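Please find one structure pasted underneath; my questions will follow.
Here the complex is missing a single protein chain, while all its other protein chains stay put.
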Amino acid sequence: MGREETIRSGFGQLIGVEWLSFDPEDARARIKVQDHHLQPFGVVHGGVYSSLAESICSAAAYFAVRDEDMAAMGQSNDTTFLRSIGEGYVNATARIRHRGRTTWIFDVEMTDDEGLVCALARITIAVRPRRR
Amino acid sequence: MGREETIRSGFGQLIGVEWLSFDPEDARARIKVQDHHLQPFGVVHGGVYSSLAESICSAAAYFAVRDEDMAAMGQSNDTTFLRSIGEGYVNATARIRHRGRTTWIFDVEMTDDEGLVCALARITIAVRPRRR
Amino acid sequence: MGREETIRSGFGQLIGVEWLSFDPEDARARIKVQDHHLQPFGVVHGGVYSSLAESICSAAAYFAVRDEDMAAMGQSNDTTFLRSIGEGYVNATARIRHRGRTTWIFDVEMTDDEGLVCALARITIAVRPRRR
Partner (left out) sequence: MGREETIRSGFGQLIGVEWLSFDPEDARARIKVQDHHLQPFGVVHGGVYSSLAESICSAAAYFAVRDEDMAAMGQSNDTTFLRSIGEGYVNATARIRHRGRTTWIFDVEMTDDEGLVCALARITIAVRPRRR
């Protein structure tokens, strides 16, 4: 995608985020479930969903504001877990719901490969002038 | 700690959770910040805090109910980010606030090595009879 | 609507909830803003949005499960405030996102009379066999 910046995220890379779109109206990313994403009962760890939702919204906000010399930082991450999966992809789609002067709100839906919802997240991103 | 079960959590191991106590009244764990925990601005990725909070509460609930043949699964994870850090440990302490028949609620405080709060989480764990 | 049960809710009546639909896929209710809904700065008090969201989801879940002798009780209410208004209606639409065995999740959108979003809520309703 020619977005070298995202490559520098150690954590996104550690957990295996694959970026598909940074459009705030329809940002998409996914993670291919591997053994290191599971918790002891053999299903995807809740932190994987929270982390994927955080990654996608932070990145979408960042790319949307960086040309205005603004920074985007996560402020809150509320994730609700609905369905456990143990294989396939976690497919996340984020949609911006509010683009305020200092705060952006995203809704994120995470589904399995059949399109069934595994988790929902509401993410608040603080958007601020970049400090130098 | 003689808690071999926790070792089997691929994700806890991937992100480097060090377990210190599973007591639901004062569960403790920490993560030593490394480059692979950072987001592109060089501070700890929000997903690290959410994941650590999720891990500690799930584990504390699991060890508290497994002898009654119950399972514990995360139901929701609300994490608020207050302060950015880029090195040292993220130190998490979880305290149970409600021990219902089907739902447990934990408050988690995550601090840096000076004891300053970096993130707060409220975690809801569903406790259910184990299916066989 | 021939739903006399809802009339017995003292609080719904106190805050002026007008019921429009109890369909969990598209539940709707509204409140006509009056002086007693305002906070000191002259805009609708955040509690009005939280209360309206709680009312609509509890009622929609209740009517959906009561014939199975189940009860529906609010478990958590996460409301985010996006835009302040001081007059007109607060128009709420709730849509069920998850219909689990013990937990239902709703998303609620609350708009002003121009359709602009004032608040978003995610409501978790516990569904349980009714105790006698």
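The chains carry the letters A, B and C, assigned in the order they are written, with residues numbered from 1 in each.
Note that in this section a contact is a pair of C-beta atoms (placed from the backbone, for glycine too) under 8 Å apart; a residue touches a chain by one contact, two chains touch by 3 or more.
Please read these numbers as outputs of a predicted model, since none were measured by experiment.
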| said: Across the whole complex, list the residues on chain C that are touched by the chain not included here. | reply: 5-6, 8-15, 34-41, 45-48, 50-52, 54-55, 58, 62, 71, 73-81, 84
| note | Missing-chain contacts on chain B, rising order, are 78, 80, 82, 97-98, 100, 105, 107, 117, 120, 122, 124
| note | Even though one chain is not shown, chain A touches it at residues 75-76, 78, 102-103, 124, 126
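Here is the rule we go by: only the chains that are shown with their structure count from here on.
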| query | Just curious, how far off is chain C from chain A if you go by their C-alpha centres, in Å? | reply | 28
| said: Using the touch definition from the top, which residues of chain C touch two or more other chains? | reply: 78, 124
